[in-house]
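All protein chains of the complex are present and in place, except for one that has been dropped.
Showing subunit A:
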Amino acid sequence: MSPAGCSHVNGYKVDNWKQNLRVIYQCFVWSGTAETRRRKAKSCICHICGAHLNRLHSCLYCVFFGCFSKKHIHDHAKNKRHNLAVDLLYGGIYCFVCQDYIYDKEMEQIAKEEQRKAWKLQGMLTDRSLDYYVSGIGEKYTTWEPTKRELELLRHNPKRRKITTNCTIGLRGLINLGNTCFMNCIVQALTHTPLLRDFFLSDRHKCEMQSNSCLVCEMSQLFQEFYSGHRSPHIPFRLLHLVWTHAKHLAGYEQQDAHEFLIAALDVLHRHCKGDTTHDNGKKANNPNHCNCIIDQIFTGGLQSDVTCQVCTGVSTTIDPFWDISLDLPGSSTPFWPLSPGGDGSAVNGESHLSGSTTLTDCLRRFTRPEHLGSSAKIKCGGCHSYQESTKQLTMKKLPIVACFHLKRFEHSAKLRRKITTYVSFPLELDMTPFMASSKESRMNGQYQQTVDVLNNDNKYALFAVVNHQGTLESGHYTSFIRQHKDQWFKCDDAIITKATIKDVLDSEGYLLFYHKQFLEYE
């Protein structure tokens, strides 16, 4: 069948044909509203035999429905000389003269639009009795049809890259420009954050900055460099310069803290993302606390702080956004009570307890335990209107898609500056459920979670990057492990990339741990 359509439609394309065709699509093919569905249910049966199956078609010239399989619509076409019919199942237009489905550009356009409309309406069904299914979300999947411009681009750039399961695209070394390993590690972690990579490789950043100093544009360039397929190390001098410009406290050639760099980088990226933060109706989000930029979407979580008055047991709750969780370690000058091994946290996360070694879950349990604030830190209670002793407890209200854990190895107290090298074991897979605000509420309501709710996948995370520090506070070196595909790990030591085993990763000291949600839900 020729893709140029057929000439027999010309007889149909008269008067108000477009509107008539739309009505047919809306009422009988893709019924979006409850009313049209009811009408479709009642009237869409064959006028000859009453069947609703058998590839029902509707005549385009009059109100007639007929089976295709039993040729009832063919008879109608012959008798009435109505040469066009539409398939009620798929919306295709059949021409009885050509004896095949035809593809008229204008008609196809109308069909597409009506289908999209109906799909959108379907997605907003609020019929609660049918909530065992997952409703259609957003746009219906349609195959990509390239525009003229896209075809041109494809022809001008004939080189294609095939991604196989073993290919290492995205891996690239970074030259050390003078103690810049702290920056290189974070860049490796960010370029291997899947959602961030997808954002930049699909060109989603629309720059609104007038000057050339947009860090998001530079990140976009960086991703292009990393995924270009070049294997020689990249020299990130432009990135370094931009970092010095926007985060002056990190400028200079001395060794900086990788964690500080991470936070500074996320902050600058978040600020420079202004052009990308739009709501569905096109209005821009100008509230810095409720930004919807890609950085916030990926990294921002909500930390709940509950202060309980010891006298009236009234609770005052605040929720603060966070990009990372900083965890105290045993051996630091802050009091750390080693919790008994085998508590519910580590059972969930399957960490090994090598004769009393600390696990990440231990640190998280300590982080979320109720802390008595002491008589020197009385809080004014809104319930009893007086200063009372209270306990404070932190829990996770909202988990970010990428959770970054910072093990506080560098101690900068008034007395001393040192690095805590205690080994902390961390798992490949992490379940954050025990540390959620909702879990705490269930425990308080007496619903003890004896077994892990395996059906709830919301809080399950997988490790994808680890940043390590070797050496002392005065002179040290940062390296990172990053994960490609499901279980391929690589060690990134500035310009040198080597294959690593999972054991290498899990045995390492760990300074910054990056976890990615395993299952993503739509908001």
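By our rule, a contact is a pair of C-beta atoms (placed from the backbone, for glycine too) under 8 Å apart; a residue touches a chain by one contact, two chains touch by 3 or more; residues count from 1.
We adopt the following convention: contacts and distances are computed from a predicted model.
For the omitted chain of this complex, the UniProt record lists the protein as "Transcription and mRNA export factor ENY2", which is one of "NADH-ubiquinone oxidoreductase chain 2", "Proteasome subunit beta", "Palmitoyltransferase" or "Transcription and mRNA export factor ENY2".
The chain omitted from view is touched by exactly one of A:H8, A:R22 or A:K40, namely A:K40.
Screening A:N54, A:Q122 or A:S357 for touch with the missing chain picks out A:Q122. Across the interface with the omitted chain, subunit A contributes residues 1-2, 31, 34, 37-38, 40-42, 44-45, 50, 52, 92, 99-101, 122, 125, 127, 129-130, 132-133, 135-136.
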